[in-house]
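Shown here: the complex without one of its protein chains, the others still in place.
Which chain is which? They are A and B, in the order written, and residues in each are numbered from 1.
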Amino acid sequence: MTNARCLLWSLPTLLFAASANASKSMPLNMTKGATEISQQVYDLHMTIFWICCVIGAVVFGIMFWSIIRHRKARGVQPAQFHESTKVEILWTAIPVVILIGMAIPATKTLIAMEDTSAADVTVLVTGSQWKWHYKYLEHDLEYFSLLATPREQIANKLAKGENYLLEVDRPLVIPTGKKVRFLMTSDDVIHSWWVPAFAIKKDANPGFINEAWTRVDEPGIYRGQCAELCGKDHGFMPVVVIAKTPEDYLAWVAQEESRIAAEKAAERELLAMNMDMAELMATGEKVYQGWCVACHQPTGGGLPGIFPALKGSQLILNDRQAHIEIIVNGKAGTAMQAFGKQLSLKELAAVITYTRNAFDNNTGDAVQAADVYAVQQGKGE
Amino acid sequence: MQLHRTLVTKLLLVTALMFGFGFALVPLYDVFCEVTGINGKTSNVPATALVDGVDTSREITIEFLARPNKDMPWIFKPEIRRLTVHPGEVHVMNYFAENPTAQMIVGQAVPSVSPGQAALYLHKIECFCFTQQQLAAGRNMLMPVQFYVDPALPAQFSTITLNYTLYDVTANWQGNAATENLGE
């Protein structure tokens, strides 16, 4: 028991130490955010918080006063009253008034949040296990946004970076001072797109679209995460949004569009040439680590009962054509997606080659961009 | 004992009714959606063309979106991305679909409207989403949706987004897909 007491006494010290440490890095309160709406939400949060504090102080104050004063040890005689209609009506009515006072500003903010009309920029946000896809409806621009934190950091083999788990390869870019509308949907399970700085959290429901909007005043980098349990890697699909001035934004759009055009042109050239095995394997491993490893695992062993193993897979070893097809077109009704729409021809060829030769599969054959292209065009038979 | 038996029977009846109610929530929800526009579900029964006039004083922008779901290999897109209409006018919008694969594929488009409440005022007289659509290998087609916006659309809506998500339903194809679209 002395041990237990000792432990109890050391706890407040621990508490203090932890909060002192944390105050350097973690805010203790909700963010005020970067938009007018998020500021309103913060104000609502603080108002209701203080109302709760005041009610709590009064109720607990009376209770503790009673605990101190009205104890048998002080020799008091208990009173015998057990009702008072007047008091009971009073303490039913007062909370109602407080609640009405609270409901009015909450209603106003909510209506403002739901008004998605007259947007300047619209982005279609699609969640899938476990990445986000952004499509700019005003431009010919769309891309996937994947977790950029290396697996080694998650496995504690490398020191963790500053934005551990909150960094992506290609962030969403939006202009400042413009009304940006987000349409959310999902390719598989329900995800939820959350950026605390914008006070936006909207579910991405498969087959249905949801809307939200924001107007960011200051350029900056804003980070968030998926907020709805979406399976194994729910904790590993962050959201990063960069707000740029309208000029910088347009410059970025132009640059991205030309980059994508150049990539497409390069793909066509690719069809004519054969890449060597070493190059395919090197690229393939990189693609595998980024896109496949979450389900099929670093060893290619999959997860029994959920995600099939690639190592020694009959499909891979015996049916090269089916292997290409399943990667290009996916498998309906499973978590296997149609990567033909997500990766470039080069990446597809490389990752197929890689999985045909890694994990002791050793089929020894290389798949070229032209092979993948043939399947995509339906001429693969 | 008799006293218990009657009460137990009643309570079991409540239990059975509530089990039924769980399932009744499915159609009730659809009715509720149609009345309130929850989730932007549109009616999947054809509307009849409006007889009374067109409200030329208002302009509504309709945004068209099309999205093949992740395991649907079709190319699927609207002919134009947005259209400005007057409430009451009947319009036809064509969606382009192409099956680039070597297999016949049956698709089912699922509509969703945002803002959800506006779904109540977007009436479809004819839509490819009412039935399953079938495309032979390498074929393409234009799929029309004929619609009008109800003049009763509340003033706060100026833009309506109509999204179709296209699913591959070949596996549970019922055989009654719009087969006339097989060739082109």
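The rule we apply is simple: a contact is a pair of C-beta atoms (placed from the backbone, for glycine too) under 8 Å apart; a residue touches a chain by one contact, two chains touch by 3 or more.
Basically, contacts and distances are computed from a predicted model.
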Listed names "glutamate synthase (NADPH)", "Ferredoxin", "Iron export ABC transporter permease subunit FetB" or "Cytochrome c oxidase subunit 1", matching UniProt entry of the absent chain: "Cytochrome c oxidase subunit 1"
Of A:Ala227, A:Val293 or A:Ala370, the one touching the omitted chain in the full complex: A:Ala227
Residue of B:Thr15, B:Thr56 or B:Ser158 touching the missing chain in the full complex: B:Thr15
Contact set of subunit B toward the excluded chain (per top definition): 3-4, 7-8, 11-12, 14-16, 18-19, 21-23, 25-26, 29, 33, 36-41, 44, 69, 108, 110, 115-117, 165, 167, 169, 172
Subunit A residues touching the omitted chain (full complex): 1, 4, 7-8, 11, 14-15, 18-19, 21-22, 25-31, 37, 40-41, 44-45, 48-49, 52, 55-56, 59-60, 62-63, 66-67, 70-73, 76-83, 87-88, 91-92, 95-96, 99, 102-103, 106-107, 109-111, 113-114, 129, 153-156, 160, 162-166, 184, 188-190, 192, 194, 196, 199-203, 205-208, 210-211, 224-236, 303-306, 333-335
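Note that in this section only the chains that are shown with their structure count from here on.
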Distance from the mean Cα position of subunit B to that of subunit A, given in whole angstrom: 28
Parts of subunit B lying in touch with subunit A, wherever the complex brings them together: 39-41, 63, 65, 67, 69-73, 81, 99-103, 110, 112-115, 137-138, 156-159, 161, 163, 165, 167-168, 170-171
Interfacial residue positions of subunit A with respect to subunit B in the complex: 114-119, 122, 124, 126, 128, 137, 183, 185, 187-188, 205-211, 328-333, 336-338, 340-341, 376-381
